[in-house]
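Comments concern the structure below.
Of the protein chains in this complex, all but one are displayed in their positions.
After this line comes chain A, so read on.
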Amino acid sequence: MHNRSRTGLDPALLRGLTRARRSPLELPGPTRRRTLQAGGAAAAALALSACGVGGQQRDPAADANFWEGKERTGNLRWANWPLYMDSERTQIQQFTEATGIEVEYKEDVQEAASFFGRIQPKLANEDDLGYDLIVLPNGFELAKLIELGYLVQLDHALLPNFTEYAGEIYRNSTFDPGNKYTVPYASGITGIAYNPEFIDREITSVQDLWDPAFEGKVGMFSDPQEIANFGLLANGVIPADSTPEDWEAAADRLREQRDSGVVRAYYDQDFIQPLTNGDLWITMAWSGDIYQQNSEEGTNLKFVIPEEGATLWTDNLMIPYTTQAPVDAIELMNFLYEPEIATGLTEYIAYISPVPHAQEVMLEWAAAEDGERADALREMAESPLVFPSEGDYQNLHNFVVLPTEEQDGFSSLFQAVTQS
């Protein structure tokens, strides 16, 4: 009974937390300490039995006859990025009408790296992802998926529209030569955007991002590849031709930019708001976001491809090897390359279509319509942000392509700049 008298007031909870609890009759019961000891033993046993994480590479030869005997299932699960199709899902409706295949569309890809982190263990385990079709940018994650043998090799006999309509530049990518595993969904330019409300001169060069006149008002991207490209361009190096020495020099250049105080912050993707309200005056930016912002909010943000050039990135459609509906997936890929469909998609997302023919179709639509929509369509069809000219393409560079074993070193080099 002595316990009782000592805890005269009442904080039973505190007592429970701080003191071993005994039954009033002093029977030997489990004390917290003993409970914890047993737990510790269990943990130790587990730690010993656990042995690393698998990452086994698959043998691509296993897929040599992948397409043989595969048939349409009528159900397709597609993971895409948010806001990458209108809310009516027009293109999917059209696809279902045309083929009868039902599509379960999920806006599950928020960030390439974390999406990869989520699907990698499942793929290593040969588990179904819950997706038959996914969209990822050219980048380290895509390179890893290819190297791990986690993507289905596409049968181009099933992609006649791609063969017919895909633009030249979208067939000869550096990250997936010959489109063995992927076909582009949409592309965009990473260039420089600025707000003319705060900057009253013409921006023409990557060097402008280093200008001390913009102290604390410059935005840079935090993605290692994106920011590396701009560091390289600032040093006059073409990203795709760069060497490890160039990377060091680019990182030094970017560090100097940071330490001089011109950089306000490093952004993942939310640079539009600060650029609009004046927290940023000038920033690295994606073409489509600027186009959308200007056309929807009536802002007057400027987007430029600097004289040193900008970079072109591509989001790609691909089929994970654990798919349950490969035929349905490749049919959808093919469907998206029909010029009318590609045009409709472009009208909403305002990013570059891999089908150059969409420009013509868009102008035809504009001619057939009148009023606001006609103006909007014409404006978009004539915008170099959505349909870059031959000359613009000359000035758009590919990303650095790296073997996977060099990626970690590359990322760390530039993360040391952005995550200081």
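One rule holds for everything that comes next: contacts are C-beta pairs under 8 Å (C-beta built on N, C-alpha and C of every residue); 3 or more make two chains touch, one makes a residue touch a chain; residues count from 1.
FYI, contacts and distances are computed from a predicted model.
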Per UniProt, the name of the complex member that is left out, chosen from "ABC transporter permease", "Cytochrome c-type biogenesis protein CcmE", "Membrane protein" or "Co-chaperone protein HscB homolog": "ABC transporter permease"
Residue in contact with the excluded chain [from A:147, A:252, A:340 or A:392]: A:147
Listed residues A:116, A:194, A:271 or A:321, member touching the removed chain: A:116
Hidden partner chain, touching residue among A:75, A:125, A:207 or A:273: A:273
Absent chain, residues of chain A that touch it: 6-9, 11, 14-15, 18, 23, 27, 29-30, 35, 39, 42-44, 46-48, 50-57, 111, 113-114, 116-117, 120, 144, 147-148, 215-216, 224, 258, 263-266, 273-274, 277-279, 404-405, 408, 411-412, 415, 419-420
